[in-house]
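As you look at this complex, bear in mind that one protein chain is not there, while each of the others sits in place.
Labels run A, B and C following the written order; every chain starts at residue 1.
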Amino acid sequence: MPTLTYRDALNEALLEEMQRDPDVFLMGEEVGEYDGAYKVSRGLLKQFGPKRVVDTPIAELGFAGIGVGAAMVGLRPVIEMMTWNFALLAIDQIVNSAAKMRYMSGGQIGCPIVFRGPGGSALQLGAQHSQAFESWYAHVPGLKVIAPATPADAKGLLKSAIRDDDPVVFIEGEMLYNLKGEVPEGEHLTPIGVADVKREGGDVTLVCHSKSVTIALKAADQLAEAGIQAEVVDLRTIRPLDTDTVLRSVGKTHRCVVVEEGWPFAGVGAQVVDVLQRDAFDELDAPVVRVTGADVPMPYNKALEKAAKADPAQVVAAAKRVLYLE
Amino acid sequence: MPTLTYRDALNEALLEEMQRDPDVFLMGEEVGEYDGAYKVSRGLLKQFGPKRVVDTPIAELGFAGIGVGAAMVGLRPVIEMMTWNFALLAIDQIVNSAAKMRYMSGGQIGCPIVFRGPGGSALQLGAQHSQAFESWYAHVPGLKVIAPATPADAKGLLKSAIRDDDPVVFIEGEMLYNLKGEVPEGEHLTPIGVADVKREGGDVTLVCHSKSVTIALKAADQLAEAGIQAEVVDLRTIRPLDTDTVLRSVGKTHRCVVVEEGWPFAGVGAQVVDVLQRDAFDELDAPVVRVTGADVPMPYNKALEKAAKADPAQVVAAAKRVLYLE
Amino acid sequence: MAGSATKPSKAKKAAPAASAEECHHWLRQMMLIRHFEEKAGEAYSLGKIGGFCHLYIGQEAVGVGCIASLRPDDYITCSYREHGHALARGMSARSVMAELFGKATGCSGGKGGSMHLFDAERGFLGGHGIVGGHIPLTAGTAFAAKYRGTDQVSACFFGEAAVNIGAFHEALNMASLWKLPAIFVCENNGYGMGTALARASAIMDISHRAYSYAMDTEAVDGQDVLAVKAAMDRAVARARTDSMPTLLEMRTYRYVGHSMSDAAHGTYRTKEEVETFRQRDPIKVLAEYMKAGGMIDNAGIAAMDEEVVAEVADALQFAEESPDPPPEALTRDVYAEPR
Partner (left out) sequence: MAGSATKPSKAKKAAPAASAEECHHWLRQMMLIRHFEEKAGEAYSLGKIGGFCHLYIGQEAVGVGCIASLRPDDYITCSYREHGHALARGMSARSVMAELFGKATGCSGGKGGSMHLFDAERGFLGGHGIVGGHIPLTAGTAFAAKYRGTDQVSACFFGEAAVNIGAFHEALNMASLWKLPAIFVCENNGYGMGTALARASAIMDISHRAYSYAMDTEAVDGQDVLAVKAAMDRAVARARTDSMPTLLEMRTYRYVGHSMSDAAHGTYRTKEEVETFRQRDPIKVLAEYMKAGGMIDNAGIAAMDEEVVAEVADALQFAEESPDPPPEALTRDVYAEPR
């Protein structure tokens, strides 16, 4: 199996799906001639031409709506948001048009569209360029929300998302683009709504997604040195949430830490906790502890930014807390 | 003490604060000549003139940004969103400009602004006009989020919000505008971030806000008939969340139901549950149960809409569940 | 009053010829819409229709004239004020009224309502509730037609207040930049709810907004269905053959309030103003043209009126007797059925 970067795995998914289905097209700022602001769409313009790889003006609300209109009549647009921070301008088209079209039309008109791009923080991009909005989109019925952590999942889930008949919010990560990993070739379709145990362990469950999977795996290694076996459950899909896999793990470990990059209030972790405290009430030997981004706008300064982010040390401390070791 | 409708209590707050501080002005669609789409600003144009009661074109992103700009240089804008569904178009100015201005500027430039208007569902307005977004705004550091349930709180909290030096998202309710209640005259300032026990009870805590307070109070009456005394805790402010008052109540009742109009996934209730399961882990005799809006876009049909909404019967059933009576 | 709507200016072009048969069809359609809306208003007051309900009384010529110019496989997206467009597109009075009543037999299954009428087979891609929100959708369906190489065109209907919102600006710039086969029809009825045009836009000549996008444009007398049809024909041809978009400003007027919860006059416009504009009632304008051309007489008009009254009465009864959607409809169509 070849080893690819997360970026190239996404590129491969786009390439294969555009080859497979002529109705699939890519639209967004700098996706064509510039080969993508983060090079995810490198080579696609050359391969498919300007009709199917469409560079746009800076007008997120407009081109998100154009994507929805095209999806309403049967095309399968992939709309790139240069980053999910800029998608706030387009959120009316995602939430009021795409998410509701099938329901409002009594089932007549669906919206098979994928909105994709990097979310969350990178390094010192400041308050307006560092936000993670998974919990916002996962709040909305009619949307599916996917946040892959590895190159293999990135390819498999993007292929599944493009073939899905519902609007999908697909959140990548600038800090993940260079991550390397083995990626199955060809028809590698990862099911939507299915979490993945990335590391087995019996002592504590670390629920995570996207970048926080890397954090959780590092924490798990450190915990292992202290003789604690952590099970790392990568949600992969935020909505629909695979509560069974999480419950199965917590049923085994009886202790849980939820790790996410975003802000705490009503974040993805709050929903995971809500499910666990109800459906695993008798299984939990300790309250679920969350590790999140600091509840502040992202500062520019390097040291402050580091302090604002979830990291392995905080996860290790949280794990020890639910094990009553600290 | 006079009895006012929720609408007139808001009107009184606007009138008093505009009289008190010449820097306070009201801007939004139909707030002036039309006396407000829901008549909340009735008479203000006549009293203060078009300089301070400003009708706008339909351009939410634009006039929300104009409000932020005016607040950056010391005015105190009250920006009316005809409904919070339309504010999705302005959410970049609320989240990327208003919420971050003080932090990005290293404390130099604040943003004393109030965005207000009706949120949530009314009767048969359909999917695009019936949404409750409290949890979205409460997710964002830098914002305060208020959702009053009664005329007295509406007046007291709007006066406090207008005097607050931070951006406030103030969510009213079309179905609350006609609610009557006693409203203190003059300098009635309700503190932000303080919940209010609207009904004492020792058996189960019903946490609620905005319209769900009315639902919880009705449920409490029905429960009382079954000999169950429910304590109704009205959050009033969603961010900052008054966890002390909630914990105090749950410390007494050991059982909790959280009621909200919005969708379940990562809703306000999920955050309340997250806090309770951790800080009241040993107090809870049963998992916290939530009653929310159905996880669907709002249908138009009357019967389906009714089925989509939280109601007293569901709260009674939930209360009995946490009391292991059902 | 704050200022009345822009005076409807005579179309620059000579009154275009139209066959007697076409005129009959249009007259009947406009009368059907007028009567349908009057009855819908009554049903609303009787509590049979809930929520918001925006009537099309006074603007019938725009919907009828424009949609008459379209092919069955063209695409249409509208704002919430779209009962007339739905009927003009051939959706039955039954299916539209049943939707207003929230019934399972409604064109959106009772889940859309007055503001969200859909008929996929007829390319009727909705009523939409966010002002200007559907303008990019039209650019999207036009993009799809061009992408597929069909010569379908896409028509968008929105009000004059929508030209001041970001979605209008972004969509028209891209529609022109990418030469999309779209016709953007602005129904300038003078008011956005209670706000007269002069209080919302820095320019009164809305058609001039097209210059920012190097887009063809025309201001048209929206009360004259023949003028509307002729202008739309030009725009449709431009889209279908040259794949070029057009902005049409239809100068029209609504005789009723913004919605059922807004008075017809007395707050932001006078009774006199409404009466003045009623002089050029689109139904009267066409009827007089047809009578002058010997295409119809008063008896014919009366007969036609009886037909539409019957059709609407049937639709009301059908809606009344239709069942509600079943309880399980609540959770259906949130997502696609898994394949």
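Definition applied: contacts are C-beta pairs under 8 Å (C-beta built on N, C-alpha and C of every residue); 3 or more make two chains touch, one makes a residue touch a chain.
Quantities reported herein were computed from a predicted structural model and do not represent experimental measurements.
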| item | value |
| --- | --- |
| Contact list for the unshown chain, restricted to visible chains | A, B, C |
| Selected residue (touches chain absent from view) among A:2, A:22 or A:57 | A:57 |
| Residue among A:5, A:128 or A:277 touching the omitted chain | A:128 |
| Listed residues B:41, B:83, B:97 or B:150, member touching the removed chain | B:97 |
| Residues in chain A touching the chain absent from view | 29-30, 33-35, 37, 55-62, 85-86, 89, 122-129, 294-297, 299-304, 307-308 |
| Residues of chain C (touch criterion as defined above) contacting the omitted chain | 164-170, 172-173, 176-177, 199-203, 208-209, 211-215 |
| For chain B, residues in touch with the removed chain | 25, 51-52, 54, 56-57, 59, 61-75, 92-93, 96-97, 101-110, 141-142, 144, 164-166 |
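Please note the rule applied: only the chains that are shown with their structure count from here on.
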| item | value |
| --- | --- |
| Chain centre separation in whole Å, for chain C relative to chain A (CA means) | 41 |
| Computed distance of Cα centres, chain C from chain B, in Å | 36 |
| Geometric centre distance via CA averages, chain B-chain A, whole Å | 30 |
| Residues of chain B engaged with two or more neighbouring chains | 61, 85, 88-89, 126-128, 295-297, 299 |
| Chain C, residues touching no fewer than two other chains | 108, 110-112, 116, 128-130, 166, 334 |
